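Note that one protein chain is taken out, while the other chains of the complex remain in position.
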Amino acid sequence: MSARIEIAAEQPSRKPGRMSEFWNDVGYLARRYPLGVAGAIIMVIFVFAAVFAGTVAPLDPFTTNPRASLAPPGSKYLMGADMMGRDVFSRMIHGARISLAVSLGATFLGSGFGAALGLASGYVGGWFDLLVQRVAEIMQSLPLLVMALVITASLGPSLPNTIIAIAIPLIPNVARVIRSNVLSLREMPFVEAAKATGMSEFRIAVIHVLPNTLAPLIVLATAQLGSTILTEASLSFLGLGVPEPWPSWGRMLSESAAEYVRTAPWLVIFPGLAISLVVFGTNLLGDALRDALDPRQRD
Amino acid sequence: MGFVARLLMACLLTLCAGTAHAQKQGGVLRVTHRDNPPSASIHEEATISTDMPFMAVFNNLVVFDSDSKQNRLDRILPDLATSWKLSDDDKTLTFQLRDGVKWHDGKPFTSADVKCTWDVVSGKVDGKMRKNPHKTWWFNVKEITVNGPLEVAFHLTDPQPSLLVMLAGGFAPVYPCHVPAAQMRTHPIGTGPFKFVEFKQNESIRLERNPQYWKPGRPYLDGIEYSIIANRSTAILALVAGKFDLTLTGEVTPELVKDVKAQVPQMECLVQPSNTQGNLLVNRERPPFDNPLIRRVLSLSIDRKAFSDILSRGVYNIGGAMLAPPEGLWGWSPEFMATVPGYGADVEKSREEGRRIMRELGYGPDKMMPLKVSTRNIADYRDASVILIDHLKTVYIQGELEPLDSSVWYARLARKDYAVGMNVQGTGIDDPDVQFFENYLCGSERNYTSYCNADLEKLYHQQSMMKDQDARRKLVWEIDRKLQEDGARPVVYQSQGGTCWWPQVKGLKLAVNSIYNHWRFEDVWLDR
Partner (left out) sequence: MLSYIIRRLLLMVVTLFDVSITIFLLLRIVPGNIADILFDSAGLIDPAEKQKIIADLGLDKSLPVQYAQWILGLFRGDLGFSYVSEKPVIDEILPRIPITARLAGLALLFAIAMGVPLGVISAVRQNTGLDYALRVLSLSGLSMPSFWLGLLILMAFVHYFGTIPIYDRAPANFWAWLQMLVIPAAAVGFRSAALIMRLTRSSMLEVLRQDYVRTARSKGLSDGSVTYNHALRNAVLPVITVIGVETAFLMGGLIVTETVFNIPGVARFLVEAIRWRDYPMVQNLVMFIALVVVVVNLIVDLAYMFVDPRIRYSE
């Protein structure tokens, strides 16, 4: 890939050993894509907090404590306490886990299905292609939030249902992009060559065409990551997303917290800040990845 | 004194009397509202969302005296009925009706309208209502007869002193014969001080003054406007900013009342019982609560004070099915309450007992019993459920919250497809007849858990017929205790809510044992 070639070309004097090689690469990336690395750092912190929530969070996010209700930020409750006396900071950390689960789950599901559909429809063509196009057109006529609303209303509020509801509207976007990529790749010489050697269509699709769609797919997926987090927040804010008792950042902002806009503003500030920061991180990372992997789309 | 002099004296006196009150005519009262009313027909609804805005459109036969803070049987005043008489066998209640009253569309009010209304709501005649939530209130009405256009009689199967109480409440307006139920849901016609103008779904409700109201000089207001604001916090902020004069009753939590008074010290706020209780629906037909021991463990684990502390900073009352004194008329005295199992002060001891029972059943801290706690997917319900789950942990029960969309909730209740549900319910009137017959009678529609106890039902009927209210109260206490002992529907808390209004709103009188009964607004005036 182009980035690695440039790294090799610009670093003539390399110290031996793979670790130092790794840090050299990181240093190079940091200088070349500072914003991207910043984004990556945010994402690492986010993932770390999400995965190790149990150990990182100082208190249990589910225990109610009437005496601590609406406590302001202080030494015990770093970000204050909510109406039930639960520690906001701990709930935020566990909320990271929920956001990560939903966004990763929805993005993988949506991008995976979308890529498969796009690959198949672009490569196979014919009536299958037309059918997929029709379905994609229908799903794209409806705004993401509206579709997600109707789906969660129909399936009921739960964690898996939220993931499904957000994944489904992602599929057409991904399918479309992958499909147009595949269409152009299909005419390329190396595919013709592969055909000439008698390789089956399926093998050609998977071994030759698919890897070349990976770059735009990764860029697309990273961009989708941010929007899935925002959609989950909106759904939970409207009361139709992740239910109690899981702490979802979006739901922390909804009724119960917005109740105390004047008396306990920390209930509104911190969860929203977390959402914005994480999405900001994905956007930074996505921008940098796009610059690095897909020069055609460069700024 | 000469005749002219006496005339002048009389004039001066009436003038003085007039200026002493100094009620001002005019002005439109602006009220915040929280939830879209399902319809405008009070007889078809059981929610304050419909009752508060539309009560001003109607009159009842009788009303509670607004000068009495408690809604009670001995403080009932005439409304459309000028007087009433009970027959010697206490089974016939005859009302003399007011002459010259007109409906908002000009047609005259007669006894036929009273008969129409109660024939329909008691279920004798099909009035094409979509639903009838208060049908059980009128179970005792055998027949309604009219004697001329100004006299109507209710014939009862058994004596029932509480009938008058139910007729005085907000949910007993008189409907016109000539207007179909469908129209009453969208454009109600009444005899009341205010006429219906419009109802924009999810947006606003507007009423205007009825210039032909049968009480001279009333109402003082030109109109009332309700704006529906779904977010409680924004509604209260708007009140404080002066965009509204009054909040929906019970809207302001005790916590927020403190905040409002801190921002606007002159704001009038009243925190009072809303006659809404949080209780547990326990499914006795399915495991695990088909086992009476586990039902007992459930009631032993509850720390009622914690519910009150968390949900209201300690303001909520603790009691049984009937509203606790001093506001409630029929709730236990503190001495009596101490004798009811599960209401003892030592929560830790109760929980230790609960743990002991669970250990005997084979459970322990490493082997917790899994349990699904179902509830409606609404903030108040969910918050209470979260606290419940916390308490269940202390007796080795691992609760998992199952929030259900409202429509699904009631469907599951009907199918008995749940283990335990956290329920929040309001009672229209502070009266044992209403409470027992609506919720605990075999086969009653609101008896979600199908709790059936023939012996207790005899007692319900017995207390219903008693004339001596003190003796009746003792019997009601006993019934209430048995209900709690039996775990019929363990009551967890009795909520209080606040109503706030700017000082320029005058003449507003609230009751302490119900939120549903004083929204005629005919005596309210604006001082601005």
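Letters are used for the chains, namely A and B, taken in the order the chains are written, and counting of residues starts over at 1 for each.
The rule is simple: contacts are C-beta pairs under 8 Å (C-beta built on N, C-alpha and C of every residue); 3 or more make two chains touch, one makes a residue touch a chain.
From a predicted model like this one, the values you see are computed outputs, not experimental measurements.
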Inset, instruction - Among B:227, B:453, B:469 or B:504, single out the residue that touches the unshown chain. - result: B:227
Legend entry - Candidate in contact with the missing chain, chosen from A:20, A:141, A:184 or A:200: A:141
Inset, instruction - From the listed residues B:44, B:79, B:433 or B:522, report the one that touches the chain absent from this view. - result: B:44
Inset, instruction - For subunit A, enumerate the residues touching the unshown chain of the complex. - result: 35, 134, 137-138, 140-146, 149-151, 153-154, 156, 226, 230-231, 233-234, 237-238, 250, 253, 258, 261-262, 265, 268-269, 272, 275-277, 279-280, 283-284, 287, 299
Inset, instruction - Pick out the residues on subunit B that sit against the missing chain. - result: 30, 36, 38, 44-47, 49, 130-133, 182, 185-186, 199-204, 225, 227, 229-231, 234, 237-238, 241, 243-244, 405-411, 413-414, 425, 445-446, 448
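Quick note on the criterion: only the chains that are shown with their structure count from here on.
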Inset, instruction - Express in whole angstrom the distance between the two chain centres, defined as the mean CA positions of subunit A and subunit B. - result: 48
Inset, instruction - Can you check the complex and tell me which residues of subunit A touch subunit B? - result: 62-64, 66-67, 69-70, 83-85, 153, 156-157, 239, 243-245, 255-256, 258-263
Legend entry - Interface residues, subunit B side, partner subunit A - complex: 231-234, 237, 253, 255-256, 259, 263, 306, 309-310, 313, 377, 379, 382-383, 385-387, 389-390, 401, 403-405, 408
